[in-house]
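This report refers to the structure that appears directly beneath it.
Note that this complex is displayed minus one protein chain, with the remaining chains in position.
The first chain written gets the first letter, and so on, giving A and B; residue counts start at 1 in each chain.
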Amino acid sequence: MAHINYEAAKRVAYRGFVILGVVTIVEVFIALLGKGYIVEGFHLSRPVMYLAMICLSLYKAYYIIFEFMHMRYELPGLVRSVLLPTILLIWVIIAFFYEGDTWFHWRKSVQEIPAEMQLARPAGNAGLIPVQSADSTEAQEAVPADSSRPAGQVQPGHTH
Amino acid sequence: MMTTDQTQQTPVSNWEGGREPFKASYGKLMMWYFLLSDAFTFAGFLISYGALRFSSPTWPVPDFVFSSLPGGIHHKPLIFVTFMTFVLIVSSVTMVRAVQEGHRYNKKGVALWMTLTIVGGLIFLACQAWEWSTLMGKEHMTIHVNPFGTHIESGTYLDGDGHDVQKGDQFTAGKSYLIHKHGDEWAPLRYQTESGEIKQQQFGPKAFGALFFFITGFHGFHVFSGVVFLSIILVNVLSGIYANRKNHYEMVEKIGLYWHFVDLVWVFVFLVFYLL
Partner (left out) sequence: MSVVQQKNKETDPLIRDLGHDDHFHAHHHGDKYQTNFLTTYIFSQDHKMIARQYLITGIVWAIVGALMSLVFRIQLAYPDADVSWLKPFLGKWITLGTGGVGRLDPEFYYALVTMHGTILVFFVLTAGLSGTFSNLLIPMQIGARDMASPFLNMLSYWFFFLSSLVMMYSLFVSTGPFSGGWTAYPPLSALPQASSGSGAGLTLWLVSLVLFVVSILLGGLNYITTVLNLRTQGMTMWRLPLTVWAFLVTAIIALLSFPVLASGFFLLIFDRSLGTSFYLSDIFINGQALDRIGGSPILFQHLFWFLGHPEVYIIILPAMGIVSEVMSVHARKPIFGYRAMVYSMLSIGFLSFIVWAHHMFMSGVNPFLSNFFVIFTLIIAVPSAVKVFNWLTTLYGGNLRLNTQMLFCIGFVSMFISGGLTGIFLGNSTIDIQQHDTYFVVAHFHVVMGVAAFFGMFAGVYNWFPKLFGRFMNDSLGKIHFWLTIIGAYAVFGPMHYIGLGGVPRRYYRFDNFDAFRDFDDLNQFITIAAIVTFFAQLLFVVNFFWSIWKGRKLTEKNPYGSNSLEWTTPVKTIHGNWPDKLPVVQRWAYDYGKDGKEFIQQHKPMAEGEEDSSH
C-alpha cells in the first residue's frame, strides 16, 4: 500500500466496514419492508424490490473487490483481465433462466402422478412421461439404448 | 551496451518483456486467476439454482424459512443471517488490517489481525453449524424433503398445528408454511380454499433444500479451508520466515485475496438465498 499512507489506509478499512454494514442493513430492511413486516399492510412491488437488492449487492461486490482486494490500485490491464471474463456469465444467466422458465411451462403439462401409480407400473398414458405400454418388456430398465439390442436375433443376410 | 541504449531511446512499456506487465508477482496473478475460475464454479451453482427456481411453480419465502434465533426465538426474519454476514464483513476488515500491517513489516500487528480474522471465520462456521442443525433437527428440512411450502391460493385452515397455526386461521396466496412432524409422522394441515375445496399442505420444491445445503455447504467449505490456510500462514508469520523473504508478507496478501473472495461469494449467496 505504497499508494496511500498508513493512516489513510486504516481509515479505508474502517470505512469499508461501515459501508458494507450499512448496505447490508438497507438490503435486509428493504426485504422486510417490501414483504410487509415493518409497516403493516405495506408491500413493495417485487421487481422494484429485487432490482434494488441486486444493485446493492453488486455495489457490495464492487466495494469488496476494489477496496478490500485492492483492485483500485492495480493496473487497468489486471483489472480488465480479471473482470472482463465475467461478462460471459451474462449470456449464461439469460440462457439458463430462460430455460428454467421453459421447464416451468413443461412441468405444468405433466400431470400429477396419482398415488396408486407410484407403486404399480404406470398403465396407459401417464401424462407426458415416456413409458411404453405395460406389456412391453423393453422398458424394464432405464437403459435407453435397449431398443438396439437384438430382440429376436434377426439374422442379417435375408434380403430387403 | 546496445540493449540498454535501445531501451533508453524508446519509452518502455510494461509489456516489453523482462518485467511484470501488471506490476504484480506471478503468485498474486495466480491467486487472482484462481479466484476467477472459482467464481465460475460458484456461478455454475448459483445459476443452476436460478434455473431450477425459475422452473418451480412455488418457492419458499426466505424470511419465513430463516427466522429462528438461538434460544428458541422464532419469527425474527433474517436477523441471524444478517449477524452472520456481519461476522464475515468484520473478518474481512481485520484481514485488510493484517495486510496493511504486513506492508509496514509489523510482525506483531499481522499476527494479531490474522488471529482475529481466524476467530471471525470460526464464529461464522459455528453460526452456520447452528443454522443447519436447526433447519435439519427442528424443522426437518433435509436435502430430500423440504417441508417449507407456499400457498398458491387463499383459504382457511381446518386444523391447528400446535404451534403458530390455529384452526380457522386465514391465509393469503404467497404465504409460506412449515409442515411439522408429530413423532415420526408428517402432519400436513388441511385447509379450505376460497372456492370451497378442501386441500392439504404440500411439500415445497425439493430442490430448495438440496440447493441450500449444497451451496451454503460449498461456501462453508471455502470458509473452512480459508481458516486452515490462515492458521498455517499465521504460524509462518510467527516463526518469522516471511520477514526474511524477498517478497516479505506477500503470502498474507494472497491469502487475504482468498479470504475477501469468500466474503464476496457470500454477498451473492446471501442475495439469492436470503433476500430474493
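The definition used in the following text is that contacts are C-beta pairs under 8 Å (C-beta built on N, C-alpha and C of every residue); 3 or more make two chains touch, one makes a residue touch a chain.
Predicted model, so just to flag it, every value in this text is computed and none were measured.
Check B:A207, B:V252 or B:L271 against the missing chain and you find that the one touching it is B:A207. Annotation for chain A: contacts to the undisplayed chain at residues 85, 88, 91-92, 95-96, 98-100, 102-103, 107, 110, 113, 117-122, 127-129, 131, 134, 139-145, 148-152, 154-156, 160. What chain B contributes to its contact with the hidden chain is residues 1-3, 13, 15-18, 20-22, 25-27, 29-30, 33-34, 36-38, 40-45, 48, 51-52, 55-56, 143-144, 205-207, 210-211, 214, 218.
The rule is short, and it goes like this: only the chains that are shown with their structure count from here on.
Chain B has its Cα centroid 15 Å from the Cα centroid of chain A. Those residues of chain A lying in contact with chain B across their complex are 1-2, 6, 9-10, 12-14, 16-17, 20-21, 24-25, 27-28, 31-32, 35, 37, 50, 53-54, 57, 60-61, 64-65, 68-69, 74-75, 77-78, 81-82, 85-86, 89, 92-93, 96-97, 99-104, 107-108. For chain B in complex with chain A, the residues that touch the partner chain are 14, 21-24, 29, 32-33, 35-36, 39-40, 43, 47-48, 50-57, 61-63, 77-78, 82, 85-86, 89-90, 92-93, 95-97, 99-100, 103-104, 256-257, 260-261, 263-264, 267-268, 270-271, 274-276.
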